[in-house]
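For this depiction, one protein chain was excluded, whereas all remaining protein chains were kept in their positions.
Coming up: chain A.
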Amino acid sequence: MELSKTNLNSLSLLKKIPKSVHQELLSLVFGVLLQQVDETEIEKSQTLKQIDSTLLKEVYSGLITIIIQAIKANLNEKSLAHFLKDTNSPTEFVGLLSTAYGKTFQKIRETHLETTGFYLKRLISINWRMDYIIKSNKIEQIDKPVYFIDLNLQKKDGQIEKLKFSCDTNQLQDLVTTLKDAVLAKKTQK
């Protein structure tokens, strides 16, 4: 995991912050990462007001970067603690950070993957049915065929979502033409 010097430095700056404030700082950092807390809360916090604002900003940004990079690199609790031991950070804080990291790792990964990751639902299968409409309570003598199409899409976590829609013969014809073009595009590319 690569971190800039300033980020690594920020952890050593923690020594300048009184221990009593560490827990509050950590909860705010993880709150922001889980998108439960807005960043403005940091300014509003009474306990954090006693800390010099530049110092606070450096430590805060350093912490956020380290945690996100660790999630990206898929580090578990122990590897993170191991990595942090090499930096010049207070041991008690490393313990607190790793524990909180271990607890929220999966959730942060999910919330961030959802917003910045790229996984679309995948088409698995298709079902269709053709009906002939005779009449309805509003209008009689309709006498038209209708198609019901059912697409099965699979989401990242394996859940299947069904997409249902109807179309008449013309719309189905258009759909088939569009799909045929798409299939042909790949054939010609090869």
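Going forward, contacts are C-beta pairs under 8 Å (C-beta built on N, C-alpha and C of every residue); 3 or more make two chains touch, one makes a residue touch a chain; residues count from 1.
The rule we apply is simple: contacts and distances are computed from a predicted model.
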Among "Comm domain containing protein", "Lil3 protein", "Afadin- and alpha-actinin-binding protein isoform X1" or "AP complex subunit sigma", the UniProt name of the subunit that does not appear here: "Comm domain containing protein"
Touch with the omitted chain, as defined above, among A:Ile68, A:Ile160 or A:Val176: A:Val176
Interface residues of chain A (partner: the chain not displayed): 120-126, 128, 130, 132, 134, 136-143, 145, 147-149, 151, 153, 163-169, 171-173, 175-176, 178-180, 182-183, 185-186, 189
